[in-house]
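Missing here: one protein chain of the complex. Every other protein chain is in place.
Now for subunit A:
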Amino acid sequence: MATIGIAFGNSTSSIAFVREDGKVDVIADPDGDRFIDSALSYVGSKEYHGAQAIGQLIRNSDNTVVNFRDFIGVPFDKIDATYSEHSAMPINVDGKVGYEINGERITVDEIAKRHLKHIAKDAEDYLGEKIEGVVMTVPFDFTKEQKELLTKISGEAGLHVLQLIHEPSSALLAHLSAKEELLDDKVYVVADFGGVRSDAAVIAVRGGIFTVLSAEQTSKIGGSELDSALMDFCAKDFKKKFKTDATTTDRSYAKLHAACLISKKTLSNVESAPVSVDSLAGGLDYHTSINRMRFEVVARNVFSQMAAFVEDVIKKAGLETLDIDSVLLSGGSSNIPKIARNMEFIFPETTTIIAPSLDSKLQNPNELNCRGAALQASLISSFDADEIRQSQEPDVISTKQLSQPIGVKGANGEFITLLPKNTVYPIKKVISLEASADDVLVELYEGKRTVKETVEEPEKDEEDEEDEDDEEDEPDIIREVVYVPSKLLGQLALKGAGKGKKVDVIINIRKEGKVQLTARAGSAVAKGVIV
């Protein structure tokens, strides 16, 4: 009996599990795909799933269902069916979303169930054992009703849901666990660029606990828009060459889409890729080659919207890009180097961009969601159902957090952070400092955020001196967030620490908010409590 993690996306679904040795493996479906297309297609009584169903879009688009996950639990009159245009169109089935397949009316719940049945089978075939429970990821904006419905549908498909977790948190968990950086207190942006939607969240990680400070989603930008940009370019080119429109029928649309999709993905790894379609329209073949730069130009609107979208979510959290320690790129489209480059451009140098094009050793951004889910599944597999349920109850999840950072004042008057803002308490933390004298003063402060601006004179390049138009010579202003001591909370004297010796400063905040401060150097100990 195994527990697994599943990422159920609009475009693709993936499955992962934690091996005996603690490593996470992503499972491939029988076609060898680790990113299993969330698609079903019907020809007569035959059902196709995954990539095979996508293949049916060319000949059988009316009976092929794609991009349906977001319709689960949403009334028919509330949905946006843009992304169904070239496949089976949603219809109203008793107020719910449904599809008409070979004359039969099927609800989206049933479609989701059939999809998950395939996923369950793929997992069981691969693992050779029954699936005992799953942790599944859902977008941050999934409603309670949607979550309940998805849990029910999964159960009917043979997947017992232990827990539904949010995609950005799952991705971050996967990344930080792999890097063993869970205990580094940092603020992250998790930017998930998928197929028909993109999501971003600002997440504070404190003592290994995640708090979502803001989240945004959009169905206006994603891989589909990139596909469209590329298709537009090709269709225009085709029209110019042959005076024939390649976008009028679902069939030629599907053919061109399939070809552009391949080229797009190829361009994530290499500088140039062919686009090749046999008999695209009017019996004419289309062959061209596209390079990365061209792609980046034709899709530049989408790329800049993606960057703006990330800036928005930071603003929504009341922060600036300066406050973000790291940006984690997840989702299939995050394989694209240009997105990472745009991030580098909008963030200061102090922000780390975590993207495969910048660090080839990283996990595939498209696998982060399912990997995190698998880790969570393995963590909770030893708990019983009751404990898991209780752990998600509001009184456990809602926590008291520091609204200001707490730290001590250093010998140079600087603020040395002990506990950053958004730290959940009760908590205990130790840092080691050096004693600048035999007897030292430990002053506990709250910190205040300030922005320090340093003007960096451009280095005069000898050879450049003759240059007339030296725009480069404008001074760079480097902005960085610096916390300064603001509100004094308490003072503690540590006598006999010994100059140059190591002093451990220990802060312990109790549940009721009682702060216990301890300083220790060798056998010298001082303590105080602030109530």
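Basically, a contact is a pair of C-beta atoms (placed from the backbone, for glycine too) under 8 Å apart; a residue touches a chain by one contact, two chains touch by 3 or more; residues count from 1.
Basically, contacts and distances are computed from a predicted model.
Of the names listed as "DNA-directed RNA polymerase II subunit RPB3", "DEKNAAC102917", "Rhodanese domain-containing protein" or "Ras-related protein Rab-14", the one that matches the UniProt record for the absent chain is "DEKNAAC102917".
When the missing chain is restored to the complex, the residue among A:Pro30, A:Gly55 or A:Gly528 that touches it is A:Gly528.
In the complete complex, the residue from A:Glu349, A:Asp395 or A:Glu453 that touches the missing chain is A:Asp395. Per the touch definition above, the residue from A:Gln163, A:Ser252, A:Ser268 or A:Ser333 contacting the chain not shown is A:Gln163.
Looking at A:Ile54, A:Ala157, A:Leu173 or A:Ala246, the residue that reaches the missing chain in the full complex is A:Leu173. The missing chain lies against subunit A, touching residues 21-23, 163, 165-166, 169-170, 173, 177, 180, 182-183, 203, 207-212, 372, 375-376, 379-380, 382-383, 387, 390-392, 394-404, 406, 408-411, 414, 416, 422, 424-426, 431-437, 439-443, 446, 487-495, 497, 502-503, 505, 513, 515, 526-531.
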